[in-house]
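Please find one structure pasted underneath; my questions will follow.
Removed from the display is one protein chain of the complex; every other protein chain stays in position.
So, subunit A:
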Amino acid sequence: MFEQLKDLLVAKLKVTPESIVPEATREDIELDSLAVVELSMILQAELGVVISDDELLAAENVGEMARMMEERGAKI
């Protein structure tokens, strides 16, 4: 799931691939609050998984976001 998240961050939000590691915080990958709202929309549109922007903002790092996606049953 981490790889799917990484692919979307790179393709849709143009995040630098090298910066995306499980331990990276959203500050590390320069996702401001607006980009987190975009990510929430993208996850729903691309993978059919509903995670609110507030939930994504609460995630500690990229790895935790990927775990949330798994729990919500993201379609791969």
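Just so it is clear, a contact is a pair of C-beta atoms (placed from the backbone, for glycine too) under 8 Å apart; a residue touches a chain by one contact, two chains touch by 3 or more; residues count from 1.
Following the convention adopted for this analysis, contacts and distances are computed from a predicted model.
Enquirer: Just go with whichever of "Glycolate oxidase", "Lysophospholipase L1-like esterase", "ABC transporter permease subunit" or "Beta-ketoacyl-[acyl-carrier-protein] synthase family protein" UniProt uses as the name of the absent chain.
Expert: "Beta-ketoacyl-[acyl-carrier-protein] synthase family protein"
Enquirer: Considering the whole complex, not just the chains shown, which residues of subunit A touch the missing one?
Expert: Subunit A touches the missing chain through residues 13-16, 30, 34, 37-38, 41, 44-45.
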